[in-house]
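First the structure, which I've put down as C-alpha cells, then a few questions once you've had a look.
All protein chains of the complex are present and in place, except for one that has been dropped.
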Amino acid sequence: MSATANQPSNSNSQLSGERLLELYQTMVLSRHLDERVWLLNRQGKAAIAASAQGHEAAQLACIEATDPSKDHYLIYYRQFAAMMALGTEPEEMLRGFLAKTDDPMSGARQFPLHGAHPRVDLFNFSNVIATQLPQAAGVALADKLKGSDAVTVVFFGDGASSQGDTHEAMNFAGIHKLPVIFFCENNRYAISVPLEKQMGVESVASRAVGYGFPGVQVDGTDVGAVYEVTNVAIERARAGDGPTLIEASVERLLPHTTDDDHTRYRSSEDIVQMLNRDPIRILAELLKRRGQLTDSGDEEIHALAKKRVNLATDTVDAEPYPSVESMFDHVIDSSGGHS
Amino acid sequence: MAFNIELPHVGESVTEAVIGKWLKAPGDAIEKYDPLVEVITDKVSMDVPSPATGTLTKIHVEEGETVLMGSVIAEMSVADDADMPANATTSSFASRIGTLVQGANVGPTGGEFVDTSLSIFEPEVMESVPGSGGTRTSMESEPSSRQKGFSPVVTRLAAQHDIDLRCLVGTGLGGRITKQDVQAVVDSGVAGNVEIAASQSNPSSGDIVVEPTPIRRMIANHMVKSMSEIPHAWSAIEVDVSGMVEWRAANRVRFESEHGVRLTFLPITLWVVTSALRTNPQINSSWLDGKIVLKKSINVGVAVAAGEGLVVPVVHGAQDATIVELAGMLNGIVQRARSGAMTIDDVRGGTFTLNNTGALGSVWGGAIINHPQAAILTTEAIVKRPVVISSNGEDEIVVRSMMNICLSFDHRIIDGAEASKFLQMVKSGLESIDLQTVLK
Partner (left out) sequence: MTERTVIEAVRATIQAEMRRDSSVIVLGEDVGIRGGVFLATDGLIDEFGEDRVIDTPLAESSICGIALGAAVNGMRPIAEIQFADFVWPAINQLVGEASKVRYGTNGVKTAPMTVRVPYGGGVRGGLYHSQSIEVLFAHTPGLSVVAPATPFDAKGLLATAIRTNDPVIFLEHKRTYRLVKGDVPDADYTIPIGKAEIKRPGTDLTIIAYGLMLHYALQAADMAAANGISVEVLDLRTLRPLDEDAIVESVSRTGKALIVQEDTLSVSISSEVAAIIGERCFFDLDGPITRLGPPEIPPMPFSPIQEAAFMPSPDKILAAITKLAEI
C-alpha cells in the first residue's frame, strides 16, 4: 500500500470523509515505517533517524492543500510523513535510512531525507538549520519572474525560527510579496532547548506582522484545521498577495533523533502528557465518531501497514551499498554543460 | 640506592602545581604510600605518596614553589632489592597518549550508535573496495621516467664528499641513486677525498686554468679511486710476434673481403687473452667488501681514444665468441666510441681491460687498473729488433718483430707467479700464430 497522490487544491476548504480516511491510512503507514526505522537504528543498520511521530497530521494536511504537479517543497530533516504524503514508497524511504545504492534523494551521499525527490519538486540541501528559508524565497522569486502561479512551501521548526536566515528570508519575501508559505512545525523543543529559551514571544506566528504579512497559529494535530489555513495561504499566494507564516503546534513524541535521550531534559509527566496529542489517535477517534472507521477496520489498516513495512524492509535489507567509484559522481558538471 | 621522587601527573590539562606543606623531613623513615607533601593545582589539592619504602634524603622544592609535573621534588634512599615503581616519567608519557577504548562509540550526532552496516557484507564488500579508488596520495601512481635525476640531497652529498655519481650503482626505483647509496660510499671512506698537496695554491700570471670537462673530471676521479684503493704491481714480458705479423699480412685482404671487417691485431690479441683468462680466473676477478669475486663472464674492455678522453667499451661474453665475431664486435664498439654513440651497456660490466698503448709508439707501459677490476694488460709497439735465437746449440742474431706486453695487477688478489703465468700463456698464444694458422 502506498500513499495516494492528492487532488489539486480547491476552494472548498473541507476535506471529504473519503479523503480523510485515505490520509489516515497514509499516516498509519508513515507511523509504522517511522517505528521500523527507529528499530533499524537500534540494530545498527540505520545510522541516524529523526522521527515525525506527532507531526504527521500537520505535514499531511498542509501538503493536501498544495498541488504537487507544480508547487515546490523545501523540507527539513523531520518531514518523514510529508515524504510519504508526496508518494514516496517505503522502499525509497528505507534506501535513504539504510544508505543503499538506489536511494533516490542523494544516492546515499547525504543523511536520509536529504537531496532531491525524483518525482515532485521537493528538496533539502543540508542539515544546517534554516538555510532553506532564503532558498525558498529565491525559488518563489523565480516563479514570480516567470509569471508562474506555483507556490513554495518551506518547512521548519521552532528552533529554525531563531536563525538570521529566517529573518532575512521573511523580510525579502514580504518586500516582494513572494508566493511562499512559511510552515513552522512548533513542537516546543529544539533538541533540548525549550520554547521559552528559544524566543521572547509566545508564538512564532506573531513575528509575521514584522515582515508585513499574516501569521496564523493552528492546532497541528487537527487535520481539518491545518488543511483549512493552508488552503487560505495557498490561494493568497497564487493570487500574488504574498507570503503567510503558518505555525502548527505539534508534539515531538520521540527524542530529537536516534542519538538523543529526551528523558535528560523532559519530565516523565511531560512525556506522558504529550501522548494525549498523538494525531493518529486523535484522527482515529474522529473517524470512529463519524462512523467512517470501525475497530476491526482500524486493525486491518494497521496490519496492512505492518505487512507493507516488513516487505519493504526485507527488500531493501538485501540491496547493495553504493560503489566506491560512484562517490566521484556529480561533484561538478564534468560534461562541461553550458547554457 | 638513591631514587628520585617526581611530582606525578594528576590530570589531563594540568601541567604544574604549587608545593604545599612537607609532611616528612630529610632523615625520616618512610613507607611506600606514606603521604610526603601536599600539592595544590587549580583543579585539585592532594598529597603526593611515597613511591617506595626507605629514607627521605633530600628535599628539592620549598613550600610555595610552583613546579612542573614530572620534575624531581625530592630524593630518597631505598634498599637495593626494594620494590621499585616503574620509571615515573616514562609511564606518565604513555598515559598521556592514552589508549583506545574498544566498543566506545560516537554516532552521527553524538549518540552511541553502533554501526553494523558493513558486517553483513563484510568479506565480499571489503575485498571489492579497491585500494586506489578512495583515499588519494599526491604521489604519481606510476613513477615517471623523469624521476631519474639526482635529488638535491644526493647532489649535495656528492659535492661535499667529492663523489662521482656516475660510478655509483643506484638501488632506488629504476636504478635511481638514493641518499643511502651515496651515504654508503661516504661511510666506506673510499670517496675521492684524497688530498693532493698543491705545489702552487694560486696560478701565477701566464698560467692558464682549464675547467675540466665532465668526462675529464670523471676520468680523474676514477683514476684517483683506483690508485688509492688498489695496490698496483707490474710485470712485463717480450713476445715474438713475427709469425702473427706474417699471418696478418698474408690474410688481411681475404679476411676483409670475406667478413667485411678490418683485420687488426686486436681481435687476435683479444682472443688469446680471453683464452688465457679462462684458465687464470684470478686475473678476471674483483676485490669487493673484503672478498675476491671470480667473475663468470669474461667481458673485456678495450681502451679507445675518443674525442674527449679515454673510453673503454666492453666486449661482453668474449669467452663465447670466435675471432670473426670478436672482430665484428670490436669494430662496432670502437666506431661507436669514436662517434660518441656509446650506450650505457657499452661501458658497463667489464671484468678485464686491454689497452693497445703500442698504437701510440709506447714500448713499455704501466697502466692504471680500471677499478673495480683486478688487472689491465697493455700491448706495446711492434718493433723490429735484433734478437738472439738458439738453434742447434748455436746462438745467432736474427731480426724479429717484438712486442712487449705489460700487466698491472691488484696485488691483493694476484701474486707475481700468477701474473707471470698469465703473461706466459698470452705470450705462447701469440707466438703460436704463423702462416699455417687458420683462425675462425
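Per-chain numbering from 1; labels A and B assigned in written order.
In this section, a residue touches a chain if its C-beta (ideal position, glycine included) is under 8 Å from a C-beta of that chain, and two chains touch if they have at least 3 such contacts.
As the structure is a prediction and not an experimental result, all values here were calculated from the model.
Partners of the chain left out, restricted to shown chains and counted across the full complex, are A, B. Only one residue from A:Ser16, A:Ser69 or A:Ser126 touches the chain missing from this view: A:Ser126. Only one of the listed residues, A:Leu21, A:Ala136, A:Val153 or A:Ile301, touches the absent chain: A:Ala136. Across A:Ile175, A:Ala239 or A:Leu311, the single residue that touches the chain missing here is A:Ile175.
In the full complex, subunit A makes contact with the omitted chain through residues 72, 103-107, 109-110, 114-116, 118, 123, 125-126, 128, 131, 133-146, 164-165, 168-169, 171-172, 175, 329-333, 337-339. Touch with the hidden chain on the side of subunit B covers residues 138-140, 146-149, 151-152.
Just so we're on the same page, only the chains that are shown with their structure count from here on.
The distance from the centre of subunit A to the centre of subunit B, with each centre set as the mean of the Cα atoms, comes to 73 Å. Residue ranges of subunit B in contact with subunit A, taken from their complex: 107-117, 121, 125, 129-130, 133-134. Per the touch definition, subunit A reaches subunit B in the complex via residues 41, 43-45, 47-48, 98-99, 111, 257-261, 320-321, 324-325, 327.
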